[in-house]
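Only one protein chain is missing; all other protein chains are in place.
Here is chain A:
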Amino acid sequence: MCPLTKEPMVDPVSLVTGSCFERASITAWFAEGNTIDMRTKLISKWGVEKGYFWAIAGLAADGRQIVTCARAEAGNYLGFYGEEIPTKELCDRVAYYVHLCTLYWWLRPYGSAAILGGYDRDGPQLYMIETSGVAYRYFGAAVGKGSAKTEIEKLKLSQMTCREGVIAVAKIIYNVHDEAKDKAFELEMSWICDESKREHQRVPADLLAEAKWGMWVVLRRRIFRGS
């Protein structure tokens, strides 16, 4: 079912962001001058309260709306219950809203998938909300290029430190990026961990440099292999 036409797809095409549309409708979308931010294939980060973050892939405008909704829910919970919203509760509330937008003919579904990370009193947690409104807890998640998901699943996450994780994830992103088909991109990384005092912060500059160095390793290997 194409999210734009709400009809079963006759000639489906998939974008580099991983979303599928009816060819006619998405070409019309582009023809009208709309865009899909290529950078959001990787990460667009917004903080909610300082202890959570959202990574959005897909339509940037829809992603912004998801974050606005999340901020409202977090604020509302704090105002009523007097304590920070648990990560799972925040995920459930936003997923409920995303699902709601699939129920009525006059509302289109969100064109973005969202990954929520949080470090609350029950420890660090990762959730992903798909455009259908389905939301699960994950220990490794990727949206966009399909192969990134399989790469993440190969990592032995329980045996890695946060810093090691940063390097590994950057390596996957560079590996998955296709020089021929995809546009150039800028790698941005952020984290929430004990080192960041459980706050959402950008990864420290030295660690990011170390992660980016991975790009040169991958590129060099490709040049030598001629791929």
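One rule holds for everything that comes next: contacts are C-beta pairs under 8 Å (C-beta built on N, C-alpha and C of every residue); 3 or more make two chains touch, one makes a residue touch a chain; residues count from 1.
Please note the rule applied: contacts and distances are computed from a predicted model.
Look at the chain that isn't drawn here: its UniProt entry, checked against "Abraxas 2, BRISC complex subunit", "Vacuolar protein-sorting-associated protein 36", "SKP1-like protein 1A isoform X1" or "Proteasome subunit beta", names it "Proteasome subunit beta". Across A:P86, A:G140, A:G165 or A:P204, the residue that sits in touch with the chain not pictured is A:P86. Within chain A, the residues in touch with the undisplayed chain are 80-83, 86, 88-89, 92, 121.
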